[in-house]
Every structure is written in structure tokens, then in C-alpha cells.
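Excluded from the complex is one protein chain; the other protein chains are retained at their positions.
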Amino acid sequence: MSIMVQNLSFSYSTDRKILKDVSLTIAPGEFLLIVGRNGVGKSTFLKLLNGIRKPTSGKVLIDGMDTRENSVASLARKICVTFQNPADQIFAPTVFDEVSFAPRNLKRTDPESIAQKALQLCGLEHHKTSHPYDLPPAERKLLTIASAVASDATYLAFDEPSAGLSSIEQNLLEHVITSLLAEGKGLLVVSHDLPFFFRYATRVVVLENGSLSFSGHAEELMEREGILRRAGLRLPPLVRAKRIISAMEKKREVGGDDVVTL
Amino acid sequence: MAASLIIEHLTFQYSDGTPPALSDFSLTVPTPSCCAILGPTGSGKTTLLHLLVGSLMKHHPSSIAHGSIMINHVRYEPAPKEVLFPTVGLTLQDPYVQLSGIRETVHSEVALTLELLGTEPSMIDAQVQKTLRELGLYELSHRRPNTLSGGETQRVALATVLVADPLLLLMDEPATALDYGAQAQLKSTLRHLKEKTTLLITDTHIDFVLEVADRFVVLDKGTCILSCSKAEFLAHLPELGNLLPVDDWREVLKLRERRSPHTERVFKALGFT
Amino acid sequence: MSIREQLRIETSGPALPFLAFCIALNIVAGQVTAALKIPIYLDSIGTVMVAVLVGPFAGAMAGAFSNLLASAMGSPPMAFFAPVSIVIGLFTGFLAKRGWFKHWYLVAIGGILQGVLAAVCSAPISAYLFSGVMMAGTDFLVMYFRSVGNSILESVFYQGLASDPVDKLISYSMVFLLLRNLPQRLTSRFSGAANLPNRSPAT
Partner (left out) sequence: MTNYHLGPKSALTLLLTTCAFTLPWKIQLALLCLVVLLPFIAPPLRPISPKASRTFLKFIWFSCTLGAVIVFVNGLLIRGDEITYEFGPIVLSTEGIVFGLQTAPRLLLISFSILLLFISTPIRSIIDRLQESGLPRTMVMVLLLALYFVETLPDRIERIFVAQEARGAPIRASLLSRLKALVTILSPLLLSSLSESVERGTALELRGFLVSTLSVPPPARARTPHIATIVFLCVSLLLVAYRILVWLRP
């Protein structure tokens, strides 16, 4: 039971390959963080996972279901992908209708209570009957996360879920992530927000020129400055502070002057 | 130092019966300087900016407001009722809508502002070029606006307002849509800018404004809970955990308390001064 | 109030970008229905929307500009039907002002009336300029009416009567479905906000 990506390659046209020979697996209960520069193919990768795009070569297996042989609708029961812009999906006249859209479509038993639980988890219960566009943008973002949770899929994939959230919603997102992981869901997150997500990620992969230039633990990634810079990532302030201090101490030991730049 | 913006006991409530979006808010911003307005979603940051620029009272004439705002020695009670551009400029949170979409090049997009203001056509070109140079956008002059990256769009959006030379520049969450590299570029632009203009920047995070602003205001549900200098703000940082994402910074401040021999220099490198 | 003044009011603030959006929607709506493989065109959905939410003159403007732009973008005959679109915009706008977009049954009747009106307006254009041939499925209907002995104008008109009310009924219903539940925050700055059904208060 896992997502298996085997030697996946993809291109929209023959002249430029978006993804080249990518392989990885994600099991339920894991949190995979996918990072990389803009336009490197992270969103395309998500579309390949739920079968909206089909691999040029290689394959993607979701709990054994080949994305080339199964419809998007049947794959959606296993993996729910949520894209970056809430405006691309919000359509319903109430928050509750919006969240119960996925469980209804996916023919879940008792979609209402699933939607209710998702709203509770995301702290949107008091907005149940509001129009989604009466919510501030940050809460609308949270609403798309609730919609994904309500799909009750085994794997949930998000594109930049923390973008535009203030601390209140970030705390809620934190709570959502830990609850989902405890429930045994598999999470895939595409994001630039290393300072926020590195605490939860069980594994981080870096996409560079269509292939994985790094795969491992976040702590390891933070040691690889070249990769970080090329992926346009920023270190959490604490890590940066510690770095600066240790660099200064090292210079002091060798007796150099203590001008340090980072 | 002259103050170009003085807000006194400002209270604002929409007519739909929701609690006041701002209550008894006072603020004095010297010119030139940069003031950060921080707080979570719904704390009244955007309301404040739209009140200052005049669009809020214009479109919600039945709302309830008290207090006064003084901009460039003109007093408004309680707030301006017409858009004060070009005295006050405001950039919206989404830079993509700030650009009109009707112009083919960055240069003519920026020029549109002056055309709308009725500037003498012979003056427009030079003024646009000057603004683009100042913001380091000159190379983009002939690019199509909808081919720009997020960071470039944000800076062009800034240019479309700045070209009219506002006395007071308001920016609504300019860093939200940007990745780290673009934020760094915008930061350096704003550091130059605050030497000659009065800037008000809102944000929900502190990382971006920490390196730019001199004065910090924290709002919570329309109430000002902190209004102070950078040093004081840093001292109060640990208490703001439920309003701003400061966990990491709290740890950093703990490091500072250990008083290692180089902490001060470390903090300078991190953006504290 | 003069038409010019009315137009000035109707194109202020958010109405201007919305008008532009609706013109574009008229042109691209066909792509949506084609992608969904639904055999309807919805090529006046934007005109209807803007007429309801902004006003009759804005609706007329949206109609005229949509046809002219479509004509410029590779289907020249569209320009000749600009008058029909103008009538659609005006008529819908006036219906909406009289509260016809508040109840579904009035919307249904309005759609059918609109269809008849559109058939009346487009018949002469279609008959005299195109002799009834539009290169669409409806041509067979025109051919049928002509083969049973009607003149071109009559045949085109009967064909219009047979297909336009259905077409406009669908457009009207679709717009009603879309506009019915908009939050006040989004509509309050449009002059046609009062034309919409009152959103049931949150329970």
C-alpha cells in the first residue's frame, strides 16, 4: 500500500522534458515535502499523480492502480490533489456545500458527516453557512484544505498550502497536518516554505532540471547549501542564527577575522 | 522631523453590524520613515490602509467612523472621502490586478497612471523612465506585463503607484505572494525608498518587515496592542506568539539571552539592529 | 438621463473590468461547453450576465463588442449579428430592472420571450445576407421549412422560433443559477445588485 513512482518521465512537447526518470515511493503516514524553483515541474508532478496528465514513460502506481489505466475519478478516491489558487475551485454558495462536494462526487458513505468533520478539523465550523467569498482570503485557502480533507482519500497532495496564511491559520494548518499523519494519511506538499514544513516532513525531495537532486531528511538538506540556493529556499531563522554563531566561533579558533556573511 | 501622517483616536465600523474593524487607533509616522502594520487576518490592517487612501469612506458612506486623520497637514474628520491619489498611493495585495492588463509594455503600463492623472504628455516619458530606473526595472521596460514573474510584477505594480510621486505610500502585504529571492529584491528597493518617502507596510509575518521597518504596530481585532520602535518590538516578540508566527524568532531571542560574545553581530546579520 | 450619462454610470468602478470579462466570456464560453461535450453555445451568457448585474446599456455594449471582437478573431459574419446582441443586452437589462431575475419562473418566461425577440431580429439579417445558410445544424431546419414552401425570410424566422427560445432559456437559466447565490460583498458595488434575488439569510 503506497504510491510508487517508477522511472517517471513527462514532457508536453518533444523538445523539452519536464520530468526525467523520477522514482520515489510514499507510504501512508509519511509526509513528503517537494521543493524546487518555480517552473521546475512540481505542479506537473502533482497532475501526474492523480492521472490528469499521463506519463510519457515510466509509471505511477497508487496503491497498485496504474494512472494510465484508471480514470481520474477513480484515482481521486485514493489521492486528492489541491492546487494553489482557491479561486480555481471555489464554486458553492456555502462553505458546507463546498466542502461536501468531493465526498459526494466520490460516493463516500455519509458525505455530510465527513464534511462536518473536515470543517471541524480546519476550524471553519462557525462559517458553515457563509458564502466562501465572505471569508477573508486566508480562510478561503483553509477551505480548500478542508475540501481536500473531506475527500477522505488515503493520500493528500497540496500545492503551496501555507501561502498567504497568517499565524492563526498556520496554527490550524499545523493541527491539520499532525492529525492527518496520526490518522495514517500520506501527505505530499509542494512548497517554498521550508521554515514552516521542515518540522513535519519525514522526507524532502528537491526537483532540479526534471530530476531529483536530493532526497532525504530536512536536517540533511539544510547542510547542502548549493542545493538550497538553486532551489530558491530560505533557512529557518533559528538555523541561520546557529550557523552564523558556529561560523564565527570556527573563525575565532583558526584566528581569522570575524566578519561573517551569510 | 515632520510628520506626514497623524492618526488620532480613529474608530471605524462597517454598517453591517459587525464589531468595529478599528477601535481608538492612534499613530504618528514621521517622514521619511517606514512603519510596519502587523497582525493576523481580519485584524484591520487592510481597513486602515483603505481608510487612509480614501476609497473606504467613498464606497461605504454609511459606515460609522470617529477620530481624525491628518495627511500632509490636511486634517480629515474622520477620514478622506475621495481617493487621495497622488498624495497617497496604495498597492493592493495581489500585484496582478494592480496592473491594468490593457497595456503592451511595462513602460506604457507605468505611463498609464500619469495619463489617467492628466499629466502633460511631453512629461510622461521622462518621469516613467526615472521611476523604472530607480526601482531597477529599466531592463523590463519593453516586456509584456503578463510575462513577468511574481517578484517583477510586484515591483512594476509598485512603479505604477510610485511614478506619481506620492507623499505617503501604503503597501498591503507586498511580501505575501513572493518567494524568498523576490522578497530580498523588494526589500532592498524599499530600503532605498524609505530614505525619502513615508511608507506603511502591512504583513502577517515578521521576517520581511523586520529588515525594512523602523516602527512596528501590532493590531488584533481592530485594536492596537503594540506601537513601538524596533528594539522594543524585539523585546515584546515572545508575547506575540498567538498573533504572529514568531516561534522560530523566539528561539533566536533565547540564543541572544545566552549572551555569547558575538550575538550582537549575529543579530545584525539576521536583520536586527 | 441621457444614454451617454447612463453609460458613464454603468461603466464605472468594478463594472468596467466586469464588462470586459463578460465580453471575453461570450467569446470563450464555447470552449467550455466544447470541452464538456455539451451541445449548447452560450454565446450570449456574458451579455445576459452584464445586463442583469450592471444594466441594459452595459449589456448592449457587451453584446456589440462581443460580436465585433469575434468577427475580428476569425469569424467575420458575427459582426452582422451585432444588432441582435444589442437587442439581447437591452431587453435583458430592462427585464432585470423590473425584477424578472428574482424568480425562476419569470426567468424562464423572460428567456423564451428573449428567444422570440432574437428570432425576429436575426431573421432578416440571416435571410438577406446569408440566404439562411449559417453552416450549423440549424440549417437543416431552414431547409425543411423552405422545402415545404415558405420564403427564405419565413423559413429563417420559423427556424429561429424553433431554436432560439430554447437557446436563450438555457442561457437565462444558467445565468440565474450562477447569479442566484452571490455574496453581497461581491455584488454590492454593481448597480444591478438590486436585480438579483435576495440571498436567503444564513441559518
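Each chain gets a letter, A, B and C, in the order it is written, and its residues are counted from 1.
The criterion applied here is as follows: a contact is a pair of C-beta atoms (placed from the backbone, for glycine too) under 8 Å apart; a residue touches a chain by one contact, two chains touch by 3 or more.
This is a predicted model, so every value here is computed, not measured.
Engineer: Would you mind listing the shown chains in contact with the chain that isn't displayed?
Structural biologist: A, B, C
Engineer: Among C:Ala15, C:Val156 or C:Leu169, choose the residue that contacts the chain missing from this document, as touch is defined above.
Structural biologist: Reading the full complex, the residue touching the unseen chain is C:Ala15.
Engineer: Using the definition of touch stated at the top, determine which of A:Ile3, A:Ile34, A:Val60 or A:Val81 touches the missing chain.
Structural biologist: A:Val81
Engineer: Which chain B residues touch the hidden chain?
Structural biologist: 53, 55, 83, 85-86, 89-90, 92, 94, 97-98, 100-102, 104, 112-113, 116-118, 146, 160-161, 164
Engineer: Which chain C residues touch the hidden chain?
Structural biologist: Given the touch definition above, chain C has residues 4, 7-8, 11-21, 23-25, 27-29, 31-33, 35-38, 45, 49, 61, 65, 69, 71-74, 76-77, 79-80, 129-133, 135, 139, 143, 146-147, 174, 177-179, 182, 186-187, 189 touching the missing chain.
Engineer: For chain A, enumerate the residues touching the unshown chain of the complex.
Structural biologist: Per the touch rule, chain A residues meeting the hidden chain are 47, 50, 52, 71-73, 76-77, 80-83, 85, 87-92, 101-102, 105-106, 132-133, 147, 151.
The criterion applied here is as follows: only the chains that are shown with their structure count from here on.
Engineer: With centres defined as the mean of C-alpha atoms, identify the chain lying farthest from chain A.
Structural biologist: It is C whose centre lies farthest from that of chain A.
Engineer: How many Å are there between the centre of chain A and the centre of chain C, using C-alpha atoms for each centre?
Structural biologist: Distance between chain centres: 42 Å.
Engineer: Using mean C-alpha positions as chain centres, tell me how far chain A is from chain B in Å, no decimals.
Structural biologist: 30
Engineer: Using the touch rule from the top, collect the residues of chain A that touch chain C in their complex.
Structural biologist: Per the stated touch rule, the residues are 93, 129-131, 133-134.
Engineer: Spell out the part of chain A that touches chain B in their complex, as residue ranges.
Structural biologist: On the chain A side, the touching residues are 38, 136-139, 163-170, 192, 195-196, 232-234, 236-238, 240-242, 244-245, 248-249, 258, 260-262.
Engineer: Enumerate the contact residues on chain B facing chain A in the complex.
Structural biologist: It comes out as residues 39-42, 93, 149-150, 176-177, 179-181, 204-205, 207, 241-246, 248-249, 251-252, 255, 260, 262-263, 265-267, 269-270.
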